[in-house]
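The complex appears here minus one protein chain, its other protein chains still in place.
Now for chain A:
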Amino acid sequence: MDVLAVLIPISLLLGAVGLVAFIWTLKTRQYDDPEGDAQRILRSDYDDYPKP
């Protein structure tokens, strides 16, 4: 059962990484315009060079 000492912290850490990532997407307002973001990926304006 010693393996638990490793596995439990690892699983908690992985979960925490997911949680922090989720909170980051919230803080950077990535859920404000779901429809727009879905469409924006399709436009070809900045395919060849990044947005200035």
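By our rule, a contact is a pair of C-beta atoms (placed from the backbone, for glycine too) under 8 Å apart; a residue touches a chain by one contact, two chains touch by 3 or more; residues count from 1.
One rule holds for everything that comes next: contacts and distances are computed from a predicted model.
Asks: One chain isn't displayed here; going by UniProt, is it "N-methylglutamate synthase subunit B", "Putative copper-importing P-type ATPase A", "2Fe-2S iron-sulfur cluster-binding protein" or "protein-glutamate O-methyltransferase"?
Replies: Answer from the UniProt record of the missing subunit chain: "Putative copper-importing P-type ATPase A".
Asks: Which parts of chain A face the unshown chain closely enough to count as touching?
Replies: Answer for chain A: residues 1, 8, 11-12, 15-16, 18-19, 22-23, 26, 29, 31-36, 39-40, 42-43, 45 touch the chain left out.
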